[in-house]
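All protein chains but one are shown in place.
Presenting chain A:
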Amino acid sequence: MTVVAFPTRTPRYGGPVVTEAVTFDDEHDTSVEDVAARLVAGDETALEEVYDRWSALVHTYAHRALGDAHDAEDATQQVFVAAWHSRHTLTPSPSALPAWLIGIARHKISDVRAARARDARRAEAAITVDGVGITSEQSAEHDVAEQLVIRQVVQDLPDPRKTILFLAFWEGQSHAEISESTGLPLGTVKSHVRRGLIHIQQQLEGVRRESR
């Protein structure tokens, strides 16, 4: 088990949030680094764990980007096979795995697109829309990837924070409504939402940093 020196309290904000890896005790997930290290070492069971944890993220991303169920399945398969063969390029860190997998998925998605474009050109169709279409598609896709990463981050949180965040951010409930439905004090709900948002933002930053 990795020992990480945690700050004893939330440090005062003293610089861009994004550069500090501030982590709360209850949120630090050493299992991610552990499974990443085993993957790099060539442990096939680690690949299974990685698949079980992140295949839905990769698959949903591919499906949204490609708009075709069959292509999304193929891309998902290729991403994890490619992940295995290039596991030596992974540097274990808490955000590295999702960032790395999303990065591989991006490549596979553009491969599929390139193949489709070739087919399209052969059919002498859709050449004129190409240039404009792709840029807006890519930026929308970037948002999709981040939305999915956030969804995963929240799903991985322990309760009650997970439920509270789903109610607040996905169901759009007010803090008072959440307090009512969960029976937790209003202050506790607020604190969970804030800390949850901090956690989301930090994970997102980690993924952005890793995928640069």
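Keep this in mind: a residue touches a chain if its C-beta (ideal position, glycine included) is under 8 Å from a C-beta of that chain, and two chains touch if they have at least 3 such contacts; residues count from 1.
To be clear about the criterion, contacts and distances are computed from a predicted model.
Selecting from "Anti-sigma factor", "Electron transfer flavoprotein subunit beta", "Formylglycine-generating enzyme required for sulfatase activity" or "NADH-quinone oxidoreductase subunit M", the unshown chain of this assembly corresponds to "Anti-sigma factor" (UniProt protein name).
Taking the whole complex into account, chain A touches the unshown chain at residues 10-18, 22, 34, 38, 41-45, 47-48, 51-52, 55-60, 63-64, 72-73, 76-77, 80-81, 84-85, 143-144, 146-148, 150-152, 154-155, 165, 169-170, 175, 190-191, 193-195, 197-198, 200-201, 204-205.
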